[in-house]
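For chain A:
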Amino acid sequence: MATAKETVLWRARRATRDVPEGERPEDVPVERGYRKEDGAPRAEIVAHFAENVAEYEATVHRVEEAELPGRIGKILENRGLERLVVPPLLPEAWIPDGIEVLQDAARPRLTNEELDGADGVLTGCALGISQTGTIVLDAGPAQGRRALTLLPDYHLCVMREDQIVGLVPEAFAKLEETVREEGRTVTFISGPSATSDIELNRVEGVHGPRALEVLIVG
Partner candidate 1 sequence: MRVALFITCFNDTLFPETGRATVEVLERLGHEVAFPEAQTCCGQMHFNTGYQREAIPLVRRFVEIFEPYDAVVAPSGSCVGMVRDLYPMAADLADDADLALRIADLAPKVFELSEFLVKRLGVTDVGAYYPHRVTYHPTCHSLRMLKVGEAPLELLRNVRGMDLVGLGEAEQCCGFGGTFAVKNAETSAAMLGDKIRRVLDTEAEVCAAGDNSCLMHIGGGLRRLQAGVQTVHLAEILASTEEG
Partner candidate 2 sequence: MTPKTKPPDAFSPGETPTFEVSARESLADAQLRRNLGKATQTIRRKRAVAVEEMPDWEELREAGRALKERTLRHLDTYLLQLEESVTRAGGVVHWARDADEANRIISGIAKDKGAGEVVKVKSIATDETKLNEHLESEGIHAFETDLAELIIQLAGENSSHILVPAIHKNRAEIRELFLRELDVEDLSDEPKDLTNAARLYLRKKFLNAKVGISGANFAVAETGTVSVVESEGNGRMCTTLPPVLVTLMGIEKIIPRWRDFEVFMQLLPRSSTAERMNPYTSFWTGVSEGDGPQEFHLVLLDNGRTDVLADEIGRQTLNCIRCSACLNVCPVYERTGGHAYNSVYPGPIGAILTPQLVGIGKPGPDSLPYASSLCGACYQVCPVKINIPEVLIHLRGKVVRHKQDKGTLRQKLDPENVAMQAMAKTFLDPKLYENAQRLARVGQWPFARGGKIRSLPGRLAGWTAVRDLKPVPKQSFREWWKEERG
């Protein structure tokens, strides 16, 4: 008796018997005439990114490197944030005093309840995409595992200007190695969670952080 796998493969082969025997997948021409890279000046790309993220109702700030720790402190204080989740390898300097820090590590890992009970999470990121205002996380240093940026209700993300790429194809090019070689998870975040399911009204905050704030460091 043929297995399910054998059957499905046999069907697929039979269904494509119009395809010549010697044809390889690469022989099917794929014209890639779309833009691969944004030729605009860096300053424009960064400004564009900030605009596009803000359009999604995320709060965006631009700061100098030296101001960073102070700014983080002020932002969290204004929010009245008391318990902050922090991923592994987040730069010490970024973590302000006077708040309760929930440090995630390989062991012990923060429980879902702890994550759920926190007020927010502070991370870096892998990339930013200017064209679409997207933050990309790749589970790398200063980002942590996925649950960290999913359960807390507030996400403050620090992005260096040189992490911002222009177009979508540039982002997938940059991520290629980590996905191919290490199989790390990737998350694209373009604004806080949203739905427009009831009478097509866009409503923010279903699951995932209802508030997203981005600090662009230049």
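Keep in mind how these were chosen: all candidates are chains of the complex that A comes from, given by their letters.
Methods note: contacts are C-beta pairs under 8 Å (C-beta built on N, C-alpha and C of every residue); 3 or more make two chains touch, one makes a residue touch a chain; residues count from 1.
Quick caveat: nothing in here was measured; it's all calculated off a predicted structure.
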item: Touching candidate - 1 or 2 - for chain A as found in this complex; value: 2
item: In the complex, chain A residues that touch candidate 2; value: 3-5, 7-9, 11-16, 18-19, 23-25, 28-35, 52, 56, 106, 109, 112-113, 116, 129, 131-134, 139, 145-147, 150, 168-169, 171-173, 175-176, 179-180, 183-201, 203, 205-208
